[in-house]
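Note that this complex is displayed minus one protein chain, with the remaining chains in position.
Right, subunit A next:
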Amino acid sequence: MTRQALPPGTLDDTDRQLLNLLQEPLPLTAHPFAAAAAATGLAEDEAVARVARLREVGAITRFGPFLDAAAMGGAFCLCAMAVPPGRFDEVVTLVNAHPEVAHNYERQHRLNMWFVLACERPEGIARTAARIGKETGLKVHLFPKLKEFFIGFRVVA
């Protein structure tokens, strides 16, 4: 996925309108693009072709179901460590070697390494965190979600 803005002019107003509309839940019908096509004044096949182009140029990363990972089974936990700068690369290697580490980000803070553990069973979280703590000799802070507020975000294209 590109982390850069597209060149100016890549998207026209209709493309932007489609991007904004299609972030809303798609109607679960045989012709799920019909409403967005009608709202943008396009024929249904034109709308689908535009969306396909938006995916090709990288304006869309994904079209499909968004899953609630926890509802699928499995356990997730955000973790953080304060890694001494001189040991950063060594610790990255140790942490990333665990398949349970789904993402890992360097952030500007004393707690400078933030990763998400994804395990099949809840007990896997504590076990993996303890293993990482032992291997690195660093404290692993666990930040499990207590409550999620997940409603409003839409990208304004």
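Basically, a residue touches a chain if its C-beta (ideal position, glycine included) is under 8 Å from a C-beta of that chain, and two chains touch if they have at least 3 such contacts; residues count from 1.
The rule is simple: contacts and distances are computed from a predicted model.
Think of the chain that is not pictured: of "Phosphoribosylformylglycinamidine synthase subunit PurQ", "ATP-binding cassette domain-containing protein", "FtsX-like permease family protein" or "siroheme decarboxylase", UniProt labels it "siroheme decarboxylase". Where subunit A meets the chain that is not shown, the touching residues are 1-6, 11, 16, 19, 22-26, 28-33, 44-45, 48, 51-52, 54-55, 57-69, 71-74, 78, 80, 82, 92, 95-96, 101-111, 113-115, 118, 120, 139, 141-157.
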